[in-house]
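Excluded from the complex is one protein chain; the other protein chains are retained at their positions.
After this line comes chain A, so read on.
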Amino acid sequence: MADSASEYVTLISHDDYEFIIPRSAACISGTIRRMLDPSSKFSEGLTGRCKLDDMSGVVLEKVCEYFCYHEKYKDQTNVPDMDIPPELCLELLMAADYLDT
């Protein structure tokens, strides 16, 4: 259990995999950012735990990887490509749409 202003947040997949990543990284997603916004009094905002019922662990892992990747190379040019397995392409696209990333 983390309190609302904690530095790390927990993302939980449909099949109950938990990913703990920095709040700043997670907030790249518009959806998650709003979900966690402490000023709106939703339960996720209060607990710092987001259950993402539409996503499987595999996809969410890739999503988290992207979050961290983005965070790492935020303001740089000449960034190395991120490896995306082609079989996950479509599902990741859907996730991106859902998460507003």
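The working rule: contacts are C-beta pairs under 8 Å (C-beta built on N, C-alpha and C of every residue); 3 or more make two chains touch, one makes a residue touch a chain; residues count from 1.
Here is the rule we go by: contacts and distances are computed from a predicted model.
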item	value
Undepicted complex member, UniProt protein name, chosen from "TGF_BETA_2 domain-containing protein", "Cullin family profile domain-containing protein", "Enhancer of polycomb-like protein" or "tRNA (adenine(58)-N(1))-methyltransferase catalytic subunit TRMT61A"	"Cullin family profile domain-containing protein"
Given A:9, A:50 or A:64, the one touching the chain that is not displayed	A:50
Residues belonging to chain A that touch the chain removed from view	14, 30-31, 34-35, 37, 39-46, 50-54, 56, 85-91, 94, 98, 100
